[in-house]
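A protein chain is absent from this complex, but the other protein chains hold their places.
Each chain gets a letter, A and B, in the order it is written, and its residues are counted from 1.
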Amino acid sequence: MSPAPDFLGWTCPRPLQNYPTIVMGHGAGGRMMSDLIENLFAPAFDNELLAQMGDAAVFKLPAGKAAFTTDSFVVNPLFFPGGDIGELAVYGTVNDLAMRGARPFVLSAGFILEEGLPMETLGRIVSSMATAAKKAGVRVATGDTKVVQKGHGDGVYINTSGIGVIPTGAAEIGPALAKPGDVVLVSGTLGNHGIAVMSVRAGLTFETEIRSDTAPLNGLVEAMLAAGKIHCLRDATRGGLAAVLNELASASQVGIEFDERKVPLRPEVDAACEMLGFDPFYVANEGKLVAILPAQAAEVVLAAMRHHEYGKEAAIIGKVVAAHPGLVTARTAIGGMRVVDLPAGELLPRIC
Amino acid sequence: MCLAIPGKVIEIYATKGMKMARVDFGGVIKEACMEYLPEVKLGDYTIIHVGFGLSILDEKEAFETMDLLKQIDDMGEEGTAA
Partner (left out) sequence: MKFLDEYRDADLTRKLLADIQKTVTRPWTLMEVCGGQTHSIIKSGLDRMLPAEINLIHGPGCPVCVTPLELVDKAIALASRPEVIFTSYGDMLRVPGSRGDLFAVKAAGGDVRIIYSPLDALKIARDNPEKTVVFFAIGFETTAPANAMAVVQARVQDLQNFVVLVSHVTVPAAISALMQSPDVKVDGFLAAGHVCTVMGYWEYEPLAERYRIPIVVTGFEPVDLLHGILDCVRELEAGRHPVLNAYARSVSREGNKPAQAVISRVFETCDRAWRGIGVIPMSGYRLKPEYGSFDAEQRFPEVRAIETKESPLCISGLVLQGIKKPLECPAFGVQCTPQTPLGATMVSSEGACAAYYRYGRLDPASLAEPGKRR
């Protein structure tokens, strides 16, 4: 759970706690909004780019190719075991940059707040983002705040965009670069995030130790790139492993075959999936990546991953083949074979 | 109609006059209604469907059937008696 913000540590004499909830004025561009920025956002994110307080942050990019990504975060509930929307917002964008081999450099953070959102909730989320940004080694250089009327939002929506830099001379990493003979690996146990969020979803609650695996993967990716050549990288978020493998198979026009028994799964995630009728390969992840790389690089890269905090349970799960381009198949636990399609839509608990 | 999985009963209590239990599904715990299993005891494995216990798994029967299935059978005449 993210720590509560330290209101007492702020020096502003006009305390924010006069406004226990967000009101329309906080997005109106006037005194209330600058109070919010000065006393909540700025101290939390605390860096010289943000301190410019200009309409745009101006900086020099390190040498290399720029990578640019954006993502919006609308998760509900806002807080779940192992994380919150703030952490997701930072790590999600950091990871998208990392998946192209880029070193994350700066983020922007746009907030759409619903009138009535408790200030303490916003404080916790922002605090969480600040901690995440530090952990990922990235700065929130610019931001925006809007407030919508009660009933027109879900508490908080966050958009983060990110700029990263791919060092000069680095080999390209992209979804269309998988080749027959390549190996498919994952960075650790799958399904944790989706099950953690599900376990606190109204109407479905269950007791479990499962926590979201949200984490910054840029460090892990750097370690992997230092160890060997990588063709494709994808963070496995919505749609799970199945979505990623299908997208890569399609983009590269290759077939992918994996072995169900080799996919690392926590027993409790397995159990929760059984209970709800979920296929664990369709459950969302956060701090997990799928990599496709040449067979000769596999063992070295795997070793490098297992040395890293976020790759301890990395495993080789399958291979790329020339057969059935665009299609993903799995060897089942009993030695059979099934086609693993793109997920149809939202994962729904079933009775049948 | 058919997604029902085995879980171990780890606590039995009553809510709103209904017999309920906390059931452990291999590490995930969820509440289920035991009104249809009045004789259920702590430690029993039950089949749970949409939050209701429908049967208590007969371990002895399960072992015996498993043994039978594993036997190398060269007669092809036996079936599982109804």
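Definition applied: contacts are C-beta pairs under 8 Å (C-beta built on N, C-alpha and C of every residue); 3 or more make two chains touch, one makes a residue touch a chain.
The structure displayed is predicted, hence computed values, not measured ones.
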{"item": "Identified contact with the non-displayed chain, of A:31, A:152, A:312 or A:350", "value": "A:350"}
{"item": "Residue, one of A:112, A:276, A:290 or A:314, that touches the chain absent here", "value": "A:276"}
{"item": "Touching residues (missing chain, whole complex) on subunit B", "value": "1-6, 8, 16-18, 25-26, 32-33, 35-38, 45, 47, 49-52, 54-55, 57-59, 61-62, 65-66, 69-70, 73, 76-82"}
{"item": "Touching residues on subunit A - with respect to the absent chain", "value": "203-204, 267, 270-271, 274, 276-277, 279, 324, 327, 329, 331-339, 341, 344-345, 348-352"}
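Methods note: only the chains that are shown with their structure count from here on.
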{"item": "Subunit A to subunit B touching residues, read off their complex", "value": "206-210, 267-268, 270-272, 274-275, 277, 350-352"}
{"item": "Touching residues (chain side subunit B, partner subunit A) in the complex", "value": "1-3, 5, 7, 22, 25-30, 49-50"}
